[in-house]
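With one protein chain removed, the remaining protein chains of the complex are shown where they sit.
On to subunit A.
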Amino acid sequence: MASNIAKSTIFRAVGTRGYAQLAPVSGSTNYQVNVKTLPNKLVVVSADNDSPLARVSIVFRAGARNETSENLGAAHVIRTAAGLSTQNMTQFAITRNIQQLGASLTATSDRETISYTLEGTRQAVEKALPYLTEVATQQVFKPWELAELSDRLRIDLATRPLQLRAVDLLHKAAFRTGLGNSLYAPKFQIGKISSETLQHYVSSNFTSARGAVVGLGLDECKMDELAQSLTLDDSNGHVNVSPYKGGEIRSDKGGSFAFMAVAGEGASVKNPKEAMATAVLQRALGVGPQIKWSTVDNGILSKAICSSEGYASSAISATYSDTGLVGVLIAAPAKAAGKILEGAVKALKSGNVTDADVARGKNQLKTALLLHLESGSEAVELLGKQAVLAGGAMSPCELAAAVDSVSTADVRAALSKAGRKLTIASVGNLSNVPYADDLK
């Protein structure tokens, strides 16, 4: 009890004001991350960064990769259906109460996970926790509410930017099924995914063995209480195995630009050392200008491409539970697209990584990671992904140390692994974009 009193807001304010340097609005930059696994295999991560804003996230390994051909697009519908009536609360009650408290609730999904995140001031978040647990675990998908979602799904599809479609197609070409599934429901599935299909998807994927609860700015015991109050099945569910296959997809859409994504196999979460090396490789390849308003990028890629056209390139990487991708995404004017793509492929296939590249990559990666962990909303997403995919979470210091331990040899190994078999996906005006087998 005494420890609880010391944690209440007023004492915290006195503590930070009186005995320590005042924490910035975004919270302190270095904080302890506590990880705990409940008997039902639910991972609980809690951290306190002394920020006045708190975030709680409930994450499940239920992303698009778990869809099969029967329920293709279920993840998109579930993401969009966040906030619809649940077992005990109506859509109106959820929206009204959360808005009244001034909190915000979002559902975020990627290929591996779906996370429900509640953000707001500490008091608001504590009061809104019941709505978060309802929305995340007690879905019912009333058919008449689902029918109204169709238009919103269509708008989501229509407003996808081309660079996003390039990344989508890259996954489709590289993995075909599983991780190849799009984050968006295909057009032919809109209105065809029934309430029962979604219920089945939720009951088989939203289980405690596939979930995690992450709190940033909430008490450890509060987080325990929240985690234990969730009523979840503890089955392991089915994992869609999707090894890297490689291939090519072209989607001619016209316009003045070509968006090309080229990537090879990256590292999986299961191999943290390789994953870190791949992340350093991505930064060494170059992720666009790092200095404000500059157009110069000193990465390996821009040196290899060496073009004066108004193009942009960025190395991309993705780390999934069993495999990954690392490569480059290019936006180029249609005329110059061929040359630029050839340069990028050359860099990926036979690029030379120097010690200086690795050092620069490490610095950039560390900066990016630490900035991520300072910003509460990105930190809670990062912690959630680590917790649900790797079963643990690293504090900012541990992450920085892990980045430091990467050697040049590791990065070279990651590049040669990626260059072994490349996947190419291109969208836009493809008149000058070469086919995969024409690239040497």
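Following the convention adopted for this analysis, contacts are C-beta pairs under 8 Å (C-beta built on N, C-alpha and C of every residue); 3 or more make two chains touch, one makes a residue touch a chain; residues count from 1.
To be clear about the criterion, contacts and distances are computed from a predicted model.
Participant: Leaving aside the chains on screen, match the unshown one to its UniProt name from "Cytochrome b-c1 complex subunit Rieske, mitochondrial", "AAA+ ATPase domain-containing protein", "Chromosome transmission fidelity protein 18 homolog" or "Ribosomal protein S16 domain-containing protein".
Facilitator: Missing chain, per its UniProt entry: "Cytochrome b-c1 complex subunit Rieske, mitochondrial".
Participant: Pick from A:Q163, A:Q189, A:T408 or A:S426: which residue touches the chain that isn't shown?
Facilitator: A:Q163
Participant: Among A:L325, A:L348 or A:L373, which one is in touch with the chain left out?
Facilitator: A:L325
Participant: Given the contact definition stated above, which residue among A:E67, A:E112 or A:E374 touches the chain not shown here?
Facilitator: Considering all chains, including the one not shown, the answer is A:E112.
Participant: Just the residue numbers, please: which parts of subunit A touch the chain that's not shown?
Facilitator: Given the touch definition above, subunit A has residues 79-80, 82-84, 91, 94-95, 98-99, 104-112, 135, 152, 155-156, 158-164, 167-168, 170-171, 183-184, 255, 257, 261, 263, 282, 287-289, 293-295, 297, 310-320, 325, 327, 329, 331, 381 touching the missing chain.
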